[in-house]
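Here's the structure we're looking at; comments come further down.
Omission of a single protein chain aside, the complex is shown with its protein chains in their original locations.
Presenting chain A:
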Amino acid sequence: MGSSLKSFIKDVRGAKTLSEERSIIQKQSAKVRTKLRDDHLSLEKRRKNIQKLMYLFILGEKTHFGQVECINLIASDEFVNKRLGYLAAVLLLDESQDLLTLLTNLMSNDLNHSNKYIVSLALTTLGFLSSPELVRDLYPDVNNILKTSKNVFLVKKALQCTAKMISKDITLFDVFSLDTIKDILNNNSLVCHGTLLGVGKVIQAYVKGFPAYLEMLKSDNTNIEAMEQILVADISEIIPEIILQLKNLNMKNTKPEYDVKGVCDPFLQAELIQTLKVIFQLENTAINDQFLNKFEDLLTFIATNTDPSKSSGQSILYETAKTIFSLNLEQSLRVLGINILANFLNGKNNNIKYVALNTLLQVIPQDPSAVQRHRKYILKCLFDPDVSIKSRALELTFAILDESNIVESITELVNFLEYSSEDNTDLNIYIVEHLVNAFDTIKVSDEKWKLDIFLKILELTGSYMTQERINDILITLNNVTNFDNKNHFVVKLLNISLKKYEEANKSVDLFSDNFAWKLVTVWCIGEYADLVLSKSKSSIISETNLTKYLVDLDTYCTAADTKILDYLLTATLKLSSKITNGKAIEDLRQIILTHTKDANLLIQMKSVQYELIFSQPVAIKKPILEIMPKFEKKQKPIFESIHRASSVIKKTEKPRSNNDLLLDLLGDDTIGDNSNARKPTNSDNSPQGNADKDLLADIFGSSNNRSESVSQTHIESVSKDHNTNSVQLPSDAAEIYDDDNITIYGQVNSIETRLAQIELYFKSKGNITELLSLCAVTKTQKLVMGTLIPSSDINTGNISKQSLKITGSGKLKLRVKLEFKIDGVDHSELFDHKFDHSI
């Protein structure tokens, strides 16, 4: 192993294996560490070791042991040491380290050094490592350079430093004045691209920090208005100069050293645009009245005068568009900005497409119709090979979706689904989620077309469609009032299902993994068999075929397909009342019979009950098995980002144990995402659930609520018979929580060994709706919560109660989280309560 930096690098590169590389690095690291500890090491050797240390830093190794050594190098008089020392300090130290105070004196000396390169090194380092102490102590030195130096090289760096310093420490506003900037702008020998970049930075930092500075002065009773006027006067003097510089830059490109593909210094142009933007963001009327027009003219000039075919020109045009939108300038400029972006969409370069889509997405609230106009280009981006562009285009397409373009856009989206590959599942899910939702909010005149779209997406994406969307589709179908349309859908669906089934010749392929398709087919058979049987001219939809489909599907169903079985049983029962073929009816009966001994309790229970109904005379059966009533559908938020949408989908719903609940309550950020699963009306969302409830309530009059995946801790929506009850507050209930909206009382009913019964009384002070109370107990205990009685909606002054059963041991402690709405506004409360009892 050699001793120079070069051989060290070579050794690392030459390592055959990862472990060999590690051992080389570790050996060197140890060696450098010992060397640097040696006080008698010559500066030359020291330098060598610091270089190695920097290489270790690049490799991602620990370098803290060398930090002081960098400072020692800086202390040397030789340029070569200082240069390396400062470079290493910037890399190995950061602003948060106390060590920096050691630098104060060294840097102060260097800032006043006669060699401009040493001054420059110190300035660069100060710009990187601006700790509060360094800023405070070294500001005078930097300001001195600004005021006295005639050297462009130093002034430009001092300006950058100053900008950083005043943005770090607003007390510097006391001593810094924009006069320095004006002097520099007025001194022709100092004005060049480098200094203008720095001037821009200082003005931005000054203007951005000014409001905070005024805030600070307020407490000292200083005359704020006078201060503001000084700012306005200073800025008003500076603006014309900047506008002039910017215009000159944009007009002529005479300096080859600043040319970037035919555009003169796009960096400086963008910096000056940004500077003016920050000034106008102050929204000071005096400044805006005087200059905003001129700025608007200038932006128009830049937008028309910059070459859109070069990447350097594009970056300026993009900056211009962004500025127009962020200042919310007038309509004509907005259109100009949107057109710039639309041109980007039309280009070949993916980067400009991406930024354009991204920016348009932000502009939609300001000017939807202007974005609308470029829909064609946006739709075209759907088919871009780059997935990030695809997803942006998708978001944008949904964001501009409305009545006027829904047919065209959705046709295009379905087209997209058709050609979309497997790796785009996330995007496909996003489309389905939003597409189904879009139909809820946007009226479509052609219902038949809408149903055709549903059919198409079931076919294309049914294998991974979420249950909620399937329910949405079923609800929509159920609520279709036009018989022809409904018939059209069902016939088409069943035709495809039965045809496939025949072609597949009972092979397993038939019941492929298109879950949603199967479910919808089964449901339609149950609900609409009579409708299509009477009207259909096609021979394939016959009593026997429908029956056979159900029978075979039943045989292929595994124990895991509970959901399908669940739907299938109901469909079987319903179909039996709609057909006349005796053999078919008997087959259907057999389906139900085989499941009366099913291992799954749920299915078993259902089958037993259905079998009872099955044997009833038609007169009794018919009314029970009527088609469903119209369903109400819950509104969901439509627009969310792709990332969010897919993450919600991926979350599998699982029964929540009390432990989970506790976790949720403690870190309640996940609650929002999952709350759907716990909404009181959850089970009502599924048509099937409704069917069962109706059915069972009618026949048996029992309140046999079977919540499936949902755990008992939910507060179920109130059943009707409870509605008349009113709850009285017992006299011995103690107040455990009280705020502006609600008072909660607690009463411990009984304490036994390892078991406590507690009642909570919620007394409302406003009209509370959709109250959801979630409680958690300590880890040694378990909690079972009852429903809210009489209702989760509580009028002013009324009381609802909820019983809690706690098992386990330890002190009785509750953490309660409440979510509710008052006049439609969401509220949530979280509190802890300790009872005096323990179990």
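The rule is short, and it goes like this: contacts are C-beta pairs under 8 Å (C-beta built on N, C-alpha and C of every residue); 3 or more make two chains touch, one makes a residue touch a chain; residues count from 1.
In the analysis below, contacts and distances are computed from a predicted model.
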| note | Record lookup, UniProt, unshown chain, options "Cytoplasmic tRNA 2-thiolation protein 2", "AP complex subunit sigma", "Ubiquinone biosynthesis O-methyltransferase, mitochondrial" or "DNA-directed RNA polymerases I and III subunit RPAC1" -> protein name "AP complex subunit sigma"
| request: Can you work out which residue in A:25, A:54 or A:613 touches the chain that's missing from view? | output: A:54
| said: Which candidate, A:197, A:239, A:532 or A:546, sits in contact with the chain we can't see? | reply: A:197
| message | Touch as defined at the start, partner being the missing chain; which of A:124, A:149, A:300 or A:411 qualifies? | response | A:124
| task | Tell me where the left-out chain touches chain A, residue by residue. | result | 6, 9, 13, 44, 51, 54-55, 57-60, 78-81, 83-84, 87, 90-91, 94-96, 115, 117, 120, 124, 127-128, 130, 153, 156-157, 160-161, 163-164, 193-194, 197-198, 201, 257-258, 260, 265-268, 270-271, 274, 311-312, 314-315, 318-319, 322, 350-355, 362, 385-389
